[in-house]
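Heads up: the structure comes next, in C-alpha cells.
For this depiction, one protein chain was excluded, whereas all remaining protein chains were kept in their positions.
And now, chain A:
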Amino acid sequence: MENKRRLFLKCACATAVGAVGSTKLIAAQSDTKTDTTEAEVNYALIHDETKCIGCEVCVDACRETNNVPEGVSRLEIVKTGPFGEYPDQYFSFSRKSCQQCDGTPCVNVCPTGAAYKDPKTGIVSVDSWKCVGCMYCIAACPYQVRFINPVTKAADKCDFCKETRLKEGKSPACVAACPTKALVFGNLKDPDSEIVKVLKTTPNYRRKTELGTRPKLFRIATKSGEIKL
C-alpha cells in the first residue's frame, strides 16, 4: 500500500510538472506569435466612411473575383440611418469584413491550424483542405465575419484577395472597384506608402480593440447620426 501511494504521488508530481511545462511552452509560443512578423510586408486597409456612398460595387467585385457563392459574403456594407430631417438626410456606411487582426482569435482556437496568419504578408488566411468545419473560428471571431463556404464546406472570409488579385500584383478587388476611392490598401511596414501617410495624418478608429485583437482594418469616421451614451 505504502509503495502504491508513493507511486501515485510521484505520478501526480510528474503530471503537474508536465502541465506547467506545457503551459510555459504555449505561453512562449504565443509570445512569438504576438510579435508581428519580421517580414517586409504587413498589409492593412482603411475604409474612409466619409467617402463611402454605399453603392456596394465593392461587394459585387469581391463576389466575382473570389467566386463567393450566393447566400454568403466576404464583404458587406452595413447601412444605418437615415439621420436628419428631409432634405438634409444622410446615411452612414460601415464595412463588415475580416479585420485582419494581428492578435488573431480565430487562429488561436483553430484545432488543426487551418486558420493561419501568412508570415509573408500578415494576412489571416484559411487552408480549406485542413479545415474540418468545427466552426470554432466562426464563434471565436468577435467581428462575426467568418462563414462556412457552401461549396468547399470550409470556413471562409476576406483574405485581401491574396489568392487572386494580389498574386497578379494588383490591389484587392474592392479597392480597385471603389468609385469614390474610399478604400486605401497598403503595406504598414513601408513608411512611404499612402496608407501609412493617411493613418499618420487622419484620426481613425478600429472596432473592439479592447478584446486584444489589434485589427488592421482602420476606419475614418463619418459624422455621427445620433448621440449614443
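FYI, a contact is a pair of C-beta atoms (placed from the backbone, for glycine too) under 8 Å apart; a residue touches a chain by one contact, two chains touch by 3 or more; residues count from 1.
Assume contacts and distances are computed from a predicted model.
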{"item": "Among \"ABC transporter permease\", \"NADH-quinone oxidoreductase subunit D\", \"Cytochrome c nitrite reductase subunit NrfD\" or \"Glucose-6-phosphate dehydrogenase\", the UniProt name of the subunit that does not appear here", "value": "\"Cytochrome c nitrite reductase subunit NrfD\""}
{"item": "Residue touching the undisplayed chain, where the options are A:39, A:53 or A:135", "value": "A:135"}
{"item": "Residue in contact with the excluded chain [from A:41, A:57, A:109 or A:198]", "value": "A:109"}
{"item": "Which residue of A:170, A:208 or A:223 touches the chain not shown here", "value": "A:208"}
{"item": "Interface residues of chain A (partner: the chain not displayed)", "value": "4-5, 7-8, 11-12, 15, 22, 25-26, 29-30, 33, 105, 107-114, 130-136, 138-142, 144, 148, 153-154, 208, 211-212"}
